[in-house]
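Notes follow once the structure below has been shown.
All protein chains of the complex are present and in place, except for one that has been dropped.
For subunit A:
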Amino acid sequence: LTAYVAGTGEGGPSSSRLFVVRKDQDIYIQTLRKLFNESHGIFIGLQRSEEELAGKSRKAQLVQVSKNYRSVIRACMEDMHQAAILTRDPALHSQYSTQVSILSAMELIWNLCEILFVEAAAAGPLLLRLLDWVRLHVCDVDNMVHEVLSSENPSKHELFWNVVDVFVLQGRMDEARHLLSKEASANPTSVNMYKTLDDLMKKMPVPSLGNTQTLTEMELKWQHWHEECQRYLQDGTFASSSHMESICKILLGDEDAILEKKDLMTTWYHFLVTRLLYSHPTVKPMELRFYAQACMDLFLGGESSPEPLDTILMAAFEFEMHQVIKECSIALSNWWFVAHLTDLLDHCKLLQSHNLYFGSNMREFLLLEYASGLFSHHSLWQLGVDYFDHCPEYGRVYLELHIERIPLNTEQKALKVLRICEQRQMHEQVRSICKIMAMKALRNNRLGSALSWSIRAKDAAFATLISDRFLKDYCESGCFSDLDLIDNLGPSMLLSDRLTFLGKYREFHRLYGEKRFSEAAKLLLMLMTAHIAPCSFWMTLLTDALPLLEQKEVIFSAEQTYELMRCLEDLTAGKSDKQKFQDDDVETMKVEMLRLALARNLARVIVKEGTLEGS
């Protein structure tokens, strides 16, 4: 969520404020989903990566992670660009185009942070990296370059010298020399001039990436080269060609000469890198801030004020990481960028763990904000779970609160949520979700489903509820619904007493159906005497005993008959006089019939048991 605050008046005693709360739209942009999903994978990989790797290999690993993030941003930019081209709706087109430029800015900033913070390039390689950075990102001139190079006679093209200048400003010496050679062949009179310039450009010392020379060596070489250029310029070697003279001045790092090409450089940071290339190629990281500030002032020249992007880049050059993050948080509409960048910087052990006043550190705060935003999406919430997992202080609490609010419109979604809760031992949530699903199932008359959910949550109370429902159905309809369920309860029968009773009661019916009367009788009696059956059901059980009592063959033994009689007496004794009065005829008749049947059975069985065998 983003909130805008509008204040009225200047600090009156009660200045009223108007809050405009707006839902985060970014997560609903189709093309950004790829960004969220892929970066999630990279994030998880980073959290899981080995911390034991030390020094260079760890740094290389972190740089790779940073590059992965950037390539995801670029891929997204590509998709967004394609979408912008293909759409016919002008509003959408402008939305996509804005997104492309935002993503491009994000990649620019990230790349710079990678060079300065993650890779922490040292003096020497630092310049090379910055040159790459500029070449990659300041590409307004690409069209012009392409136009000139693909024309029939490049050296006659009106933009020819512009392109040469661009190459020189970006330190692309080989390409510049290649173009110049075309001009040289077209202009034989000034061959010597070209040769000299070409030679100078070829000999220009650049910092090396490997260990082939030390900084001091390089500085020395560079000094000599610089002096050589100076001599040629002062000798007037290039006097006859203003273009070549200006190139020579650029090579000498002449500020004014470089500034003249402002339009070709388009940005102050391009100007900065060009200046550094030609005046301080061995610049140290900590010195950047001075040059950066100076260059920005010179370039903007008081005409325009710095934009948010400029402020962010400046903060980076000043190595003010917190400032960078703060400015980005303000400028961008979505927490994605700052959350992932801060996490990476944290892994580089660059952020001091100073706690924010409400207890968590910056990394955690940003991740929590980002992940919370994901949870408002109907399917990206799954990514949010992993982010919460990696927030040690408040992650769990946030997860517990958010996960219960996910709408569960299909069973499969509920199963996924449950699995997440179970894996994290969030028992409260498991119980609560299973109860919701079981209740839904019960209302839809899906008793098997309801039971399945209660089993998952090991919810005995609900299992009892379901069993009561079955028994109620049985009493009303005289037969069991969903026999496939009751017959196959298996060990889950033990979840609740009522469920066990249900299973055993059904077994009684089965035994009766199979004419295994003595077993059925034993079971029936056991149900009452072992108090598995609820008292409310005793009447039904006793009524079920009637046909067994009335059988031709004596089934209940004397012992058992006494037990039955005791049960009946317990049952009727339990009723108060008032209840007995209210009992209708059916009830009293039942009791009477039972008493009669029991007495008759007792009589028969005493005789039978008293009779000696074989006689």
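Quick note on the criterion: a contact is a pair of C-beta atoms (placed from the backbone, for glycine too) under 8 Å apart; a residue touches a chain by one contact, two chains touch by 3 or more; residues count from 1.
Note that in this section contacts and distances are computed from a predicted model.
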What does the UniProt entry say the missing chain is called, choosing from "Spt4/RpoE2 zinc finger domain-containing protein", "Peptidase C13 family", "Nucleoporin Nup43" or "Eukaryotic mitochondrial regulator protein-domain-containing protein"? "Nucleoporin Nup43"
Sole touch to the unshown chain from A:Arg88, A:Arg405 or A:Arg443: residue A:Arg443
For the chain that's not shown, point to the residue among A:Thr214, A:Asn488, A:Ser536 or A:Thr588 touching it. A:Asn488
Sole touch to the unshown chain from A:Gln382, A:Ser432 or A:Ser557: residue A:Gln382
Contact partner of the left-out chain, one of A:Ser452, A:Ser518, A:Ser557 or A:Thr572: A:Ser452
Residues on subunit A facing the left-out chain by the touch rule are 30, 33-34, 37-38, 40-41, 44-45, 378-379, 382-383, 386, 409-412, 415-416, 419, 423, 440, 443-449, 451-452, 455, 481-482, 484-485, 488-492
